[in-house]
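Here the complex is missing a single protein chain, while all its other protein chains stay put.
Right, chain A next:
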Amino acid sequence: MSKIMVTIQDLHKRFGENEILKGIDLSISQGEKVAIIGPSGSGKSTFLRCINYLEQPTSGTVMIEDKKFAEPNQKANEKHVASLRQEVGMVFQSFNLYPHKTALENVMAALITIRKIPKGQAIKIAETFLQKVGLANRKDHYPSQLSGGQQQRVAIARALAMEPKVMLFDEATSALDPQLVGEVLQVIRELANEGMTMVLVTHEMKFAREVADRIIFMDGGVIVEEGEPDTFFTNPKHPRTKEFLQQVGN
């Protein structure tokens, strides 16, 4: 049996009076690709953001390998959280590249500031990862000089350069023009083939089915149904899953 990379136990998240996540348990093995789907407002992003503690859970535990972000019901220690976050890469819907830095500088900033890698070496690493996403020739461009698809690929390179053990994608292609979606999906697909452990929140059902080992359907802050992609899409069990898949035209 392969190693467990992410363990989530009885995760709850509340914003004021609203309980958004109502008890989620999930284990993700090394190399596994998990796709999370579900209606808007069901808590997918919130869940993903709890996995790297960008959102501090109200209760429950999140572990990366054998390291907890915080003991249950205790306040997280910021330094510890920050250091554990280095093992979890995240790609946002809105790219969030640093607009004042070139592609290369975007990728190398954390290597220098956080990893304390000497500049010369950081440049080499950054170039390698830009190469990997097919943007070696764009390294001196600013985000404003890149297409959305290129920006998202730089953002992926930036996350990968920290050599995370897990990658989180929150609708990485939703902000892109349709003709730019393919190039980003291709990068994610290659990453999947290399054995990266990933959690993807996505609206691209076809892609989820192709890349994921497991599909998770969330609704109302809980996991309603999960399963292996082919079975999940051809033979959903839960009525809410069926309804959702019908609505998205699957």
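Simple rule for what comes next: contacts are C-beta pairs under 8 Å (C-beta built on N, C-alpha and C of every residue); 3 or more make two chains touch, one makes a residue touch a chain; residues count from 1.
Assume contacts and distances are computed from a predicted model.
Participant: Match the chain absent from this complex view to the correct UniProt protein name in "Rhodocoxin reductase", "Amino acid ABC transporter permease", "Gluconate 2-dehydrogenase subunit 3 family protein" or "Putative electron transport protein yccM".
Facilitator: UniProt protein name of the non-displayed chain: "Amino acid ABC transporter permease".
Participant: Which listed residue (A:Pro99, A:Gly195 or A:Pro239) would be found touching the missing chain in the intact complex?
Facilitator: Result: among the candidates, A:Pro99 touches the missing chain.
Participant: Which candidate, A:Gln74, A:Ser144 or A:Gln179, sits in contact with the chain we can't see?
Facilitator: Of the candidates A:Gln74, A:Ser144 or A:Gln179, A:Ser144 is in touch with the missing chain.
Participant: For the chain that's not shown, point to the residue among A:Leu104, A:Ala159, A:Leu185 or A:Val201 touching it.
Facilitator: That would be A:Ala159, which touches the missing chain.
Participant: What residue numbers in chain A mark contact with the hidden partner chain?
Facilitator: Against the missing chain, chain A presents residues 52, 54, 78-79, 82-83, 85-86, 88-90, 92, 94, 96-100, 109-110, 113-114, 142-144, 155, 158-159, 162.
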